[in-house]
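With one protein chain held back, the other chains of the complex are shown just where they sit.
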Amino acid sequence: MEIIQQLLNGLALGSVYALIAIGYTMVYGIIKLINFAHGDIYMAGAYFGYVAVARLNLGFIPALILAMTLSALLGIIIEKVAYKRLRNSPRITLLITAIGMSLLLENGFRLIFGPNPKPFPELLKTKIFHLGSLRINNIQLIIFAVSIVLVIILEYIVFKTKTGKAMRASSYDIEAAKLMGINVDKIISLTFAIGSALAGAGGILVGIAYPRIEPYMGIMPGLKAFVAAVLGGIGVLPGAMLGGLVMGVAETFTKAFISTKLSDAIIFSILIVVLIVKPDGLLGKQIKEKV
Amino acid sequence: MKKLKNLKLILGIVVMVIYSIFFLLIQTGALNPYYGQILIVLGINIILAVSLNLVIGFTGQLALGHAGFMSIGGYTAAIMSLNYNLPFFISLVIGGLVSAVIGFLIGMPILRLKGDYLAITTLGFGEIIRVAVVNMDFLGGPRGLAGIPKKTNFTWVYFITLFTVIIIYNIIRSPYGRAMLSIREDEIASESMGINTTKFKMMAFVIASFFAGIAGGLYAHQFMFLDPKSFDFLKSFEILTFVVFGGMGSLSGSLMATTVLTYLPEVLRTFAEYRMIIYAASLVMLMLFRPQGIMGNKEINLAHIKEFILCKLLRKCKKKGGAFNVTIEG
Amino acid sequence: MSLLKANNLTMQFGGITAVSDFSIEVGENELMGLIGPNGAGKTTVFNMLTGVYKPTKGDINFAGEDITGLKPYDITRKKAARTFQNVRLFKDLSVIDNVKISLTYQIKLGLFESILRTPNYYKVEKEIHEKAMKILEIFKLENKSEEYAKNLPYGEQRRLEIARALAASPKLLLLDEPAAGMNPQETQELMELITWIKEEFKIAILLIEHDMKLVMGICEKILVLDYGKILTVGTPDEVKNNPEVIKAYLGEEG
Amino acid sequence: ACGGKKEEEASVIKIGSILPLTGDIATFGESSKNGLLILQDEVNEAGGINGKKIEFLFEDDENKPASSASVAQKLINNDKVVAIIGSIASKCSIAVGPIATQSKIPMITPTSTNPKVTTQGGEYVFRACFIDPFQGKILAKFSAEDLKAKKAAVLYDVANDYSKGLAEFFQKGFEEAGGEVVSVETYNTGDSDFNAQLTKINALKPEVLLLPDYYNTVGLIAKQARSTGIDAIFLGGDGWDSPDLFTVGGDAVDGGYFTNHYSPEDTSPEVVAFKEAYEARFESVPSAFSALSYDAGKILVAAIEKAGSTDGEKIKEALKATDITAVSGKVKYDADRNPIKGAVILKTEAGKQKFFKKINID
């Protein structure tokens, strides 16, 4: 029985990683930027939610909408200020500005809200469901459901709509995309908006699940979500979901049955082994450069 | 050949003069221990930056685990000093070698990965090293390793930094360096020109690990204390920042960027809690302002500097008249 | 005696068979053309011969050795060098460095000799430099030796690519559409250059090209590929008048 | 080494303070800073030390040892401070200690509990808090004797030396007292999901569960532990001391016990005055970090007063002979420059800390 309970724990944790990883991979898939500030937008989302609930007394849905909107806005601003001018620069330059933005957000929020962790208000009452000796709570279920729904929606947007095609085209060749009449700036802003809104939603949901928010809360989940995204095949949306879940379960099982001390090392080892065997991640397509 | 010898001689003199000036300033206390320490940190950072530049800037492989190798070298050297009482230099070299060997073992499976996948695996290895250290009680675990003798001083750092820069410069300006550059430029074409890319990538990676290990040893014997958290992925990012801000594939760029970015946080201390904000904002601004880094992939040309010295200072102009400016080599 | 002999090469990508049962024999110092409609599999053949792709089936023998499945750098070291359909220069390196890189595998210089700058280092570097300059002179690029490769006009980039391949001292040179993007005048010059190289260095050349003037003008033998299969092999005249080739490739006016 | 020094001596006494004002534990740095600010005002309003005002120069070390060392050099050499308060985490204090001793500048760390801070640091290094073994032992003894627990479990942060220290000494003490530690689990700094470990612990049904971490993490763990079905009594150390324990943990933390330096219900004038001043200025209840930093400052001020000089060596000697009553009780130093002081056990009840018991250990 314990093993099934641990599996549930793992899936619950994994869907948190997945939720953040989806936004990560979305942005990556379109503009090939490892947006290290993504974890911090997630943090910002949690704070926006906090303000919405604790200061403005909003309910769950309005708070969620507000947080997503503000996060999207933040994402767009970051893109316009820090990334846009660097579109033709080496990608690693963007990586550095992303790191800079990440530091800026962390310290900015520390100054505004203070370094002290804030308790996230209890927006949804936690309900624990018992199935025999197994337990799972409603918030875990919600996060899980939200991640799956998001993957489906985004997958639809990216692969089935005209905008999605424009996104993918822009991701490959901005100039050629312009020559098709695509407004690349708008498409990239949109991509950032969606990715950031997802991070914002993640911030709120995780805030509810683990009600402690602080300015540096985005670093580790950001890193782990990135790992999850790569594990699943970076740029591949269902890959992010799968990668997140695999990581959650692997982490939980490691803690439960091997060693809690080494769990992080083991997670990274799994990642490395997977990449060595399958260099493009679990669901990544082996794309060999045509010579 | 004679010209070359002259140049070397002049450079040698310049290097010794700079050393003597700083040495005297420190000895007389005109440069107090605070500034002395910043200089030492600067040297360590330069070693880290130029060695990482060999992998990232010259060979084009995005590696994000440099801090991990620094910690391997640091801990090894510290243990050599603490438990075996070895002379400082020997401890340092052993630290570097152990780091290089581990670099080799890690490099074997992962160097065939590309781009972001390589980045995340190297980052992963950096973290694995950190977690491993946390769990090794003989290294002090999370409490850190204390009581390392204070052996690092300005002289050691100055000359080791100098040698590191010279060695890496000499590698770059050799067939080995060209082979590495060709990998950065186009791996498929490089292989088609008879370059065993895996071998050269490995070489760059191992050499960089070695020097990161040396830097770690210097760090350990300067701060007399090591803790695993000091070598997490954020530290690797910091080193990466030096490299990118200096210009990928430019040693002189790395030198300048490291100097600026090592001093900047100290200068900003007066801003207290706004310090990190200003630092982060300047970082973003610097990159927006010069996306290719201070030097791009160019170097300050020594020959021009020599001419500058000869012409302006010694009044032995080769060219006739005209304003002279220090130009940049292609 | 034949220098290159490949038997029954087949290359599949997923469901697509790009090349099937392809066999070729190139003699020493022979200049052979490889033509065929777009997508016939010509570049794929090159990729198999030079180790970029591993053939799904078949074997390749070069200079008496089996080279099937070897890495590209091993094959180059056995002295078969190539150019690419989409120019692949080391863009941010100087013209001369592009050439020097091909010489790397042919020299003996230890890492420590380089680091310590021993006399041997200077000797070897000097040799490399002289050899590279010589090759640049052949291609009339000597006064652009310090230019970044990316700053050359397209035609010169193509020439540099051939120079770089030649620097690898090949016995077999594989050229993938060397005249693409050149105007008729430049193509004319290129034709002369290719024939001259062949005679001067006594090497074999395998050439892909869509410019019929060039192909028919200099090739001794031509192999025609269509849908991954060999359509015919023959002299330029035979090929030119082969109705199947006309139908699939040349078009009515030829 | 020139004229400026004299002039400075005349006006104010500068005390360096090295705290993590940014970075992962910035919140503790801020609490400490607040404690020191209270002290600064208090001393200066009372006329300063022998007529001279004191001034704390705060420097941020980001919780990085290299940064702590750098800042220590700056404070000593550029700012010419007479003493240093800091840093918070043991790793940072260990990096500062040798520099202080070498420069003959006394230093007091408010909260670094690793024994090595003073042993490695040299004779100028003091502290205001207990050391790890002490709290660990008290908690072990308390669980075995007062709670009569036979089965204990431990869940600690591997990457945090404070947490690890408490965990290890508790385990040792509890086993010596005849109990059994059925499960020792760990997590990493920054984790927020503990379900895997808690599920494991739950299966072993311990009577007490030691959570040796700071209040913000403990609240999270407690909540998840209760929802996993764990009904053990929670135990912790001084890291629990903050009203924020309840804001995150809610009623999940009720019924737990933790060791602390003082009780907020204590009616001694020191405690009351400090609490009032703090609440008036910062509109919140002080945490252990604030109290200990305040105490560290107070110990130092008393020593400077007694030494009658700002000479490092004299202050050090005066510090060794410290005998004052601070917020956390009477302070005297042992040969290793660790304070000899008692501890209290507090109980968490209905969102409040209640005095439970005073404990002294030899």
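The letters A, B, C and D name the chains in turn, as written, and every chain counts its residues from 1.
The definition used in the following text is that contacts are C-beta pairs under 8 Å (C-beta built on N, C-alpha and C of every residue); 3 or more make two chains touch, one makes a residue touch a chain.
Methods note: contacts and distances are computed from a predicted model.
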Choices "Amino acid/amide ABC transporter ATP-binding protein 2, HAAT family", "Peptide/nickel transport system permease protein", "4Fe-4S dicluster domain-containing protein" or "Transcriptional regulator" - which one is the UniProt name of the chain not shown
"Amino acid/amide ABC transporter ATP-binding protein 2, HAAT family"
With touch defined as in the header, list the contact partners of the absent chain among those displayed.
A, C
Per the definition of touch given earlier, which of A:184, A:228 or A:283 contacts the omitted chain?
A:184
Sort through A:176, A:258 or A:273 and give me the one touching the missing partner chain.
A:176
Of the residues listed, C:90, C:121, C:139 or C:249, which one is in contact with the missing chain?
C:249
In terms of residues, what is the contact footprint of the unshown chain on subunit A?
162, 165-166, 168-169, 171-173, 175-184, 287, 289-290
In the full complex, which bits of subunit C touch the chain not displayed? Write them out.
13, 16, 36-43, 85-86, 153-156, 177, 180-188, 210, 212, 248-251, 253-254
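Everything below uses one rule, namely that only the chains that are shown with their structure count from here on.
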Neighbour overlap between subunit B and subunit C returns A
In terms of mean CA position, the chain most removed from subunit D is C
Quick check: more C-beta contact pairs in A-B or B-D?
A-B
Provide the C-alpha centroid distance between subunit C and subunit D, rounded to the nearest whole angstrom.
73
Report the inter-chain centroid distance for subunit A and subunit D in whole angstrom, where each centroid is the mean of the CA atoms.
36
Shared-interface residues of subunit D (touching two or more other chains) are 21-22, 158
Specify, in ascending order, the residues of subunit A that touch 2 or more different other chains.
107, 110, 219, 261, 264, 291
Which two-chain combinations touch?
A-B, A-C, A-D, B-C, B-D
State the interface residues of subunit D toward subunit A in the complex, per the touch definition above.
21-24, 26-27, 29-30, 158, 185-188, 190-193, 195-197, 199-200, 203, 216-217, 219-220, 223, 227-229, 244, 247-248
Could you please specify the touching residues of subunit C with respect to subunit A in the complex?
43, 47, 52-53, 84-85, 88
Which positions of subunit B touch subunit A when the two form their complex?
56, 62, 109-110, 112-114, 116-117, 119-121, 124-125, 127-128, 131-132, 134-135, 188, 233-234, 237, 240-241, 244-245, 248, 273-274, 276-277, 279-281, 283-284, 287-288, 291-293
